[in-house]
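Apart from one protein chain that is not included, each protein chain of the complex appears where it belongs.
The chains carry the letters A and B, assigned in the order they are written, with residues numbered from 1 in each.
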Amino acid sequence: MKRSFAVIAVAALSLIAVGARAQEEAPDAPHQDWSFAGIFGTFDRGAVQRGFQIYNQVCANCHSMDLLYYRDLGPDGPGGGIGFTEPEVAAIAAQKQVDDGPNDQGDMFKRPGKAQDGFPPAFPNIQTARAANGGAAPPDLSVIVKARGKGLEYLWGGGGPDYVYGILTGFKDPPPAGFKVAQGRYYNEYFPGHQIAMPPPLADDAVTYTDGTKATLSQEAHDVVTFLTWAAEPQMEARKRTGAKVIIFLLVMSLVLYLAKVRVWREVH
Amino acid sequence: MANLAHEKPEQHAAPYGAGAEAITHGGATRRDFLTIAGSAIAGIGVASALWPLIDSMNPSADVLAAGAPIDIDISHLQPGQQIVVLWRSRPIFLVNRTPEALKTLQSQPDIALLSDPDSTVAQQPDYAKNWHRSVKPEYLVLVGICTHLGCIPNYVPEPGGGGLGSSWLGGYFCPCHGSRYDLSGRVFSGVPAPYNLPVPPYRFVNDKTVRIGENPPNETFDLNSVVQL
Partner (left out) sequence: MAATPSTVRTNSKLIRWIDRRLPLFSFAQNELMDYPEPRNLNYWWNFGSIAGIMLVIMIVTGIFLAMQYTPNVDLAFNSVERIMRDVNFGWLVRYIHMNGASFFFIVVYIHLFRGMYYGSYKEPRELLWILGVVILLLMMATAFFGYVLPWGQMSFWGATVITNLFSAIPVVGKGLLTWLLGGFAVGNPTLNRFFSLHYLLPFVIVGVVGLHLIALRQHGSNNPLGIDVKGPQDQLPFHPYYTFKDMFGLAVFLVIFALFIFYMPNGLGDAQNYIPANPLQTPPEIVPEWYLLPFYAILRSIPDKLLGVIALFGSILILFVLPWLDTSRVRSAYFRPIYKWVFWLIVIDVFALGTVGAHRPEGAYIVIGRIATLYYFLHFIVILPLLGWFERPLPLPTSIAVAVTRKLGGAIPAPTAGAE
């Protein structure tokens, strides 16, 4: 029996290598501390709201988030939103123009956004997106944090946030000695191949936070990644909370059933 | 004895060996606290696992959001004109009633035709429980679904019009089974439809805008509370 467990353990460890479907062309981004990491992780509402501000002011110019709706930010949103009240959500939505129509004359028109509207796309179609960005359309950011991730950390949803943080902070100008960067590309430490089509989007004081926090590059990157992680899975807190209750229940049930099993089998053993 | 199994006969005759017999007296099991508790906890687990599945069939957040109130611009609505909008997948009639129409609604020839002239049956909010069945007399807002079997009635505002006879004072005619309503949506006697057309919750945001789906301040009314939608 012991031998069989030892062999299984060795074999299982080899499976962990399965998780490491690594792309060897760039180093792994360094690990950051996140409020949402771990069994008891939660979304730091302040960081998520600041991150949303960054997305809205900086990223939304090129990156759409088609899966997000303004109502998601408020109390009716999945997981209870990010702490904005209904009037605040309505005001945020109204800042942007969204497409509507056709009207009674048959024309499409623009109007201020409402809570039920989705985040307006940065470009009307993918062709415009490519044309405006040197052939590389900026990817949608709705689930970007879940779409990037590798190695052991992906096992518990890690990896992705660290990667995006690495991208945002990993630009190097000038590039390391001897590295030739193509026209229209920028050197990035953690992007596979090191040549990313996106110019550095963030810098110290790129935005002025409404809550007064100092907007350093690392703070901005940290906040926007927190927001993007929330956006990728707004129900994460509910998931972890429910998980604690379910697992405790199952552990209790296992214990009771174990004792019952021992009781039943006692006469026979 | 007819038997589903191909068991050896002795397995029925003699129960099991070595202590099993102590537990299985002819199949009855010794019920003690642990086994009952274990089974009960397992049962609770199964039942609580069912709730999320059942709840997933309830309207989702996007469906609830799509049912939010909508604002309609009535500034271009001419007297005698009706527009139809969709709210919560139902047709909503908005009518700008002429003064002549309003006079007809309080007159005896109209009221004599009606089954429920005072809107006693709960088909409308309290703020529409009057002869004009609306907040402001000039503007009528109705849910355009016949209370008989659910067709959408036609708007026939001209007296004597629509081929409905010279005594027709103006109102709604349902093409499916011939139910008739006056220009407040009140149902005629002797037609298949039993109740007045429902009035949805609504309020005037300002003189030019009606918000369907929201009650005026300090009023509560849920469309689901009407007798027949």
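In the analysis below, a contact is a pair of C-beta atoms (placed from the backbone, for glycine too) under 8 Å apart; a residue touches a chain by one contact, two chains touch by 3 or more.
Just so you know, these numbers come straight off a predicted model, no measurement behind them.
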Which one, B:Ala61, B:Leu149, B:Val205 or B:Val227, makes contact with the chain that was left out? B:Ala61
Need a quick check: the contact residues on chain B for the chain that isn't drawn. 1-2, 4-7, 10-21, 23-29, 35, 38-39, 42, 52-53, 55-58, 60-63
Touching the missing chain, which residues of chain A? 3-4, 7-8, 10-12, 14-15, 17-19, 21, 23, 39, 66-67, 72, 78, 139-140, 142-143, 146-150, 154-157, 159-160, 192, 232-235, 238-240, 242-244, 246-247, 250-251, 253-254, 257-258, 260-261, 264-265, 268-269
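Methods note: only the chains that are shown with their structure count from here on.
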Which of the residues in chain A end up touching chain B in this complex? 69, 71, 76-78, 115-116, 249-250, 252-253, 256-257, 259-260, 263-264, 267-268
Can you check the complex and tell me which residues of chain B touch chain A? 18-20, 22-23, 32, 34-35, 37-38, 41-42, 45, 61-62, 64-66, 68
